[in-house]
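Yeah, one chain of the complex is gone here, protein chain that is, but the others are all in their spots.
The first chain written gets the first letter, and so on, giving A, B and C; residue counts start at 1 in each chain.
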Amino acid sequence: MANLDDLYREIILDHYRSPRNRGELGPPATRVEGFNPLCGDEIVVHVLVEDGVVTDIKLTGHGCSISQASSSLMSSAVKGKSVEQVRGTIESFKRLMTVHESQLDDSARERESVEANADGDLRRLGELAALAGVVKFPVRIKCATLAWNTLTQALDESEDDVH
Amino acid sequence: MANLDDLYREIILDHYRSPRNRGELGPPATRVEGFNPLCGDEIVVHVLVEDGVVTDIKLTGHGCSISQASSSLMSSAVKGKSVEQVRGTIESFKRLMTVHESQLDDSARERESVEANADGDLRRLGELAALAGVVKFPVRIKCATLAWNTLTQALDESEDDVH
Amino acid sequence: MTSFDPVRVRADIPLMHRVINDRPITYLDSGASSLTPRSVIEAMDRYYQHHHANVHRGVYQTANEATSVYEGARERTARFLNAPGGSQEIVFTKNATEAFNLLARSWGAASLSAGDVVLVSEMEHHANIVPWFQLRDSHGIEVRFIPVGDDFRLDVTRIEELMRGVKLVSVTAMSNVLGTINPIRELAEVAHAHGALIAVDGAQSVAHSSTDLVALDVDFLAFSAHKMLGPTGLGVLWAREDILSTMPPFLGGGGMIKDVSVDGYSAATGPSRFEAGTPPIAETAGLTAAITYLEGLGMDNIAAYEKELTGDALTRLALEFNGRVRVIGPSDTQGRGGVISLDVEGVHPHDVAQVLDQFGVCVRPGHHCAKPLMKRFGLAATARASFGPYSLVSDTDVLLEALAHAVTMFG
Partner (left out) sequence: MTSFDPVRVRADIPLMHRVINDRPITYLDSGASSLTPRSVIEAMDRYYQHHHANVHRGVYQTANEATSVYEGARERTARFLNAPGGSQEIVFTKNATEAFNLLARSWGAASLSAGDVVLVSEMEHHANIVPWFQLRDSHGIEVRFIPVGDDFRLDVTRIEELMRGVKLVSVTAMSNVLGTINPIRELAEVAHAHGALIAVDGAQSVAHSSTDLVALDVDFLAFSAHKMLGPTGLGVLWAREDILSTMPPFLGGGGMIKDVSVDGYSAATGPSRFEAGTPPIAETAGLTAAITYLEGLGMDNIAAYEKELTGDALTRLALEFNGRVRVIGPSDTQGRGGVISLDVEGVHPHDVAQVLDQFGVCVRPGHHCAKPLMKRFGLAATARASFGPYSLVSDTDVLLEALAHAVTMFG
């Protein structure tokens, strides 16, 4: 069952069983809910941005191993980073999650450059790279990206608060 | 083209080209409109019932040769008859127009009795029997019965007026 | 086992030849949509190859044939359901969902006013909830829920109280999550005793047991062709003729009118009043073939057979996983059908389904469009296995093998 092992890497199962940064943050933290209406996954991102830095992040909600592990991995990756850096990570991660669709659509040449890009991203992403196998399971991509889309929205909202 | 000749008997073409009893009747005559929404045929029946007798009937509207001829033939057949007799004629005519469906559904035995019945009706119906060929063209049955259904409604309404 | 032979049914289903991840397909998602027998596919092919034309307004031969296909399906459906008023009570829709929307926006909007209550249940599919919420928003009606007990059955202990102000009871004949079969006949009596009407969601019932509308004495029934071995794109609303004939139009357009001018329109009578535009015609050929196929198997045979399958699965699920696999639904086959929702300890339904897919097992994870029910039991989702007349005990074997793998993997 090579396929399944691509998806369910040990590190993913670990983050699923022992999610990091579970909990809530009160004001002035920003709280944003993310839904995946198709499968019922729900993630609530609580994020505290101070002086352009994500000083704290907590998560509640429920979902499958992929969405939970992805959000847990995400929280570890972004905590303490500047909003700028976090947005970069989000972008890299989402690029990782879209390689598959490009592979389906684009010519071989474009694919190579996308992959090269993805390789660079992979290195930058560290532990998050464990989620790379998800792209082989297109329906699960939404599980993996749910937390990230919710975080983007939370960052946008917390920046709106500042202005 | 035997089939077509069954449908378009000479007497039908004659009533189509020279419809009888065209025109309108004012109050106290009853006026009822009949539509065939599927093909756009419209027939307006004006009927004057006095002392239980259809003393006058006029028709306006437009439609195909079958609906026009049928209404024209109908007007000739019912004028001067008692409401009772007219209702009998309507029933006979409608039975004539439903033989076909029975033929499709029922057993041979039932069919025969229906046909025997229809034969009896045919004799009673006189000129109206020219419309018998319509049953071989099921979509046109509604054309043939439109005037008759409208007349039934007009008779019902004129009786309601009395009570 | 009854005389009914599921292996022959299976042979009639082309999709059963699929191999998935090197295993033969184990299709356990009939609750979402049934697989399609060859005869149903061929009936639609024949329609397109020989008879296709737009219905109703034609004089030429193929237009008549298409109309016969379409109106013939109405007759066939009416007979299948033993509809008291015959074919003129059958309205063709896109799916069961459109049928409920038609019911809410035509009958509901015309017959209900602020404060009137529509009584649904906590185990309804969204198709029988959201249209009533929409009517609440537009017309101020109240939507009330019959609770579901811990035994996964409707809790009707306080039904008299619940019935206060109710104009319509609208419940499912069988839950698409729990498998629970509801006592429709009894609910109809209660509804009518209170001067209310009753609508039934037959989406999960019509393909799995016989439906006798005369005996049930209900007022409305909705279901979809694609869950009864028929095609996608077709549903049915059955309504008692005396009610249907008083209902105002729903969607507007061609085919549903009596007359149109630049000043306004008047609506046709009969079922066509509710069938605006060119209807799903080929699909009705498929429905007729599906009904013929189902009746050939015998609805009672299907019901008995699926009960056996379900009983076997429930017993083995209870025995084999040391309590790690919980069935969300009645634990025996009394008043329940072949839909089995599973909650696997420590494994999210999505992951259960993913692991099962590796074994070629098709089960559906999610809320099954029954979120109020999920919330009632504190679940976000379940993994649901559901049977059809082509299911075999060997499907359950594979299901259990795959479940064991999932349990170990996430162990």
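The rule is simple: a residue touches a chain if its C-beta (ideal position, glycine included) is under 8 Å from a C-beta of that chain, and two chains touch if they have at least 3 such contacts.
The shown structure was predicted, so the numbers you read here are calculated from the model rather than taken from an experiment.
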item: In the full complex, displayed partners of the excluded chain; value: A, B, C
item: Which residue of C:Ser68, C:Gln134 or C:Ser245 touches the chain not shown here; value: C:Gln134
item: Residue among C:Ala11, C:Ala32, C:Ala304 or C:Ala318 that touches the chain left out of view; value: C:Ala32
item: Options C:Pro24, C:Gly233 or C:Gly298, residue touching the unrepresented chain; value: C:Gly233
item: Chain not shown: contacting residue from B:Ile66, B:Val86 or B:Ala130; value: B:Ile66
item: Residues in chain A touching the chain absent from view; value: 35, 37-39, 138-140
item: Contacts of chain C with the absent chain, listed as residue ranges; value: 14-15, 18, 20-21, 25, 27, 29, 32-33, 35-36, 40-41, 44-45, 48-54, 57-63, 94-98, 100-101, 104, 122, 125-127, 129-131, 133-134, 145, 224, 226, 231-235, 249, 251-257, 259-262, 264-265, 276-283, 350, 353-354, 356-357, 361-366, 368-369, 371-372, 375
item: Interface residues of chain B (partner: the chain not displayed); value: 1, 3-4, 7-8, 13, 16-17, 38-42, 62-66, 68, 137, 140, 143
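In this section, only the chains that are shown with their structure count from here on.
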item: Chain pair with the higher count of C-beta pairs in contact (B-C, A-C); value: A-C
item: Centre-of-Cα separation between chain B and chain A, whole angstrom; value: 75
item: Rounded Å distance between chain A and chain C, as computed from the means of their C-alpha atoms; value: 37
item: Centre distance in Å when chain B and chain C are each reduced to the mean of their C-alpha atoms; value: 44
